[in-house]
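Shown here: the complex without one of its protein chains, the others still in place.
Coming up: chain A.
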Amino acid sequence: MSGALPAVAPRRRGRVPAALLIPAGLGLLFLVLPLAGLVVRAPWTTLPQRLTAPGALTALRLSVQTATLATLFCLLLGVPLAWLLARVEFPGRRLVRALVTVPLVLPPVVGGVALLLVFGRRGLLGGWLDATFGVTLPFTTAGVVLAEAFVAMPFLVIAVEGALRAADHRYEEAAATLGAGRWTTFTHVTLPLVAPGLAAGAVLCWARALGEFGATITFAGNYPGRTQTMPLAVYLALETDLESAIVLSLVLLIVSVGILAALRDRWMAAP
């Protein structure tokens, strides 16, 4: 059946130009090679011992705990903020949105310094907190949560605001015609509608919090068991025990890839 014509004229729009293909390949290599190096250099034989070493486990537990607490903190404050930005017209909304995204582009160390200036013992709020409640935030586990939340919250706010904007607000009007006030509409209609976006934002926020380094070490220091999270432990181990650093890095890599896999349907499904 197949005629000669289609066979000799394959449907192709010429070849991919080498000027694009070569840099593209190099770019891919550049991204993948370091990760491959991590896997290749991993001390596979001593891996179980190193993983179960008390220091590593403590750092991992602290990281997971603080990242989770930071995510909850971000959900509590970030979702209402996203709702406000997406649903309420108010003067200066563009400015507020720009301010929310500042921590995204700010070097985390600067964020840590800024947090110290406000919540530090002699900071704007820190002094008052210390004098009134006896609460000290810098160089504590709570300080770690605060530093991580500061850096990670924009991810959540942006994801949730995007989901809110994409959701059809006429469902909220329909809810109002059925007698639902704004709060009930928010909890019974809006939140379920944006649940997938909310979940994606929370996972992204959690991943960012887990990897936080600069703001944490500046604001909370590096005390094992109290403020030493995985990234900090990796940095410290690098100076004394390279193999240990590799193992800890590998753990973080596996966690990150796991998150990516969890988000695959939402972020990687683009054509």
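Brief remarks follow.
Simple rule for what comes next: a contact is a pair of C-beta atoms (placed from the backbone, for glycine too) under 8 Å apart; a residue touches a chain by one contact, two chains touch by 3 or more; residues count from 1.
Throughout what follows, contacts and distances are computed from a predicted model.
Its UniProt record calls the unshown chain "Molybdenum import ATP-binding protein ModC", which is the correct pick from "Aspartyl/glutamyl-tRNA(Asn/Gln) amidotransferase subunit B", "Molybdenum import ATP-binding protein ModC", "Heme exporter protein B" or "Ribulose bisphosphate carboxylase small subunit".
When you scan A:A180, A:A199, A:L238 or A:A262 for touch with the missing chain, the hit is A:A180.
Checked against the full complex, the candidates A:P80, A:P192 or A:G225 give a single residue touching the omitted chain, namely A:P192.
Contact residues of chain A toward the unshown chain are 168, 170-171, 173-181, 184, 188-189, 192-193, 195.
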